[in-house]
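Excluded from the complex is one protein chain; the other protein chains are retained at their positions.
Right after this comes chain A.
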Amino acid sequence: MPDEVLDCRGQRCPLPVIAVARRLPELPVGTVVRVLADDPAAAVDIPAWCRMRGQEFVGQITGPDGPAYDVRRRH
């Protein structure tokens, strides 16, 4: 389960990525943040951001709130 949820529904690229980039460094290493994002670009850009920033992309989940992306702070 995620430690925190960022609700980015209704936001267009690149806002969901900016949201996770702002929030993750404020949380302890190991924390998992779930990003709710219905912009289809998030499915590409959140994993790409994790790769570029050396953070862990845990996976994509489609739940009752629509598509969600889990990211773990690694450093």
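Quick note on the criterion: a residue touches a chain if its C-beta (ideal position, glycine included) is under 8 Å from a C-beta of that chain, and two chains touch if they have at least 3 such contacts; residues count from 1.
Please note the rule applied: contacts and distances are computed from a predicted model.
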Record lookup, UniProt, unshown chain, options "Hydrolase TatD", "Aminotransferase class V-fold PLP-dependent enzyme", "Daunorubicin ABC transporter permease" or "Sodium:proton antiporter" -> protein name "Aminotransferase class V-fold PLP-dependent enzyme"
Chain A positions in touch with the non-displayed chain are 12-14, 17-18, 21-22, 39-41, 43-45, 47-49, 52
